[in-house]
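Accompanying notes for the structure given below.
For this depiction, one protein chain was excluded, whereas all remaining protein chains were kept in their positions.
This part shows chain A:
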Amino acid sequence: MSMEKMLANYEFEQWLYKEAQLLDDIDFDGWFSLMHQDLKYQMPVRINKEGTERPDYTTDMFCFDDDIDLLKLRVDRLKTDYAWAEIPPSRTRRFVSNVKLEGYNAEEWASVNSYLLLYRSRSTDIHHDIISGERRDEFKFEDGKWKLSKRVFIVDQTTINTRNLAIFI
């Protein structure tokens, strides 16, 4: 790996850590400012297939299928007094690892894969929810900053074991 790629890999690791912190700190406006206008934010439904047949997720049904406008709508909704699903907000902790730069054009475009382990604790529940999966992200460089232009989250469960996705992945 060239020095340039190593530095870029480090840069995106830091980007993802910062994103995780913003979400875990319930700073949705701060998080939203990391998004690019061209955003595609998708989470396909995972399915059980015969043997090793791939892909084992659907390409025509999603748990999230947002563009920038719909994501904005979600963020705005969470700020109304009626977004009961997250009143009070869940305690979340996003563990990001296995960050791997897949494609890179300096100050232009990048593609980065990473793993996400999301811990969620709600209210007084003594049980917790875990969401695990792989993020396939793409970034565009704009105004001197990397912005997320595409995220496909491949979740590791076919039946999602949390009451809702009122949280972001």
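Keep in mind that, in the parts below, contacts are C-beta pairs under 8 Å (C-beta built on N, C-alpha and C of every residue); 3 or more make two chains touch, one makes a residue touch a chain; residues count from 1.
Simple rule for what comes next: contacts and distances are computed from a predicted model.
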Report summary line: Answering from "Aromatic ring-hydroxylating dioxygenase subunit alpha", "Sarcosine oxidase subunit gamma", "NADH-quinone oxidoreductase subunit M" or "Peptide/nickel transport system ATP-binding protein": the UniProt protein name of the missing subunit is "Aromatic ring-hydroxylating dioxygenase subunit alpha"
**Report entry** Among A:Ile26, A:Val96, A:Leu117 or A:Leu165, the residue in touch with the chain that has been omitted
**Finding:** A:Leu165
**Report entry** Residue, one of A:Leu34, A:Ala83, A:Val96 or A:Leu117, that touches the chain absent here
**Finding:** A:Ala83
Report summary line: Where A:Glu4, A:Asp29 or A:Asp65 are the choices, the one touching the absent chain is A:Asp65
Report task. Provide the residue numbers of chain A that touch the chain removed from this figure. Result -> 43, 45, 47-50, 58, 60-66, 69-70, 73-74, 76-77, 80-85, 158-166
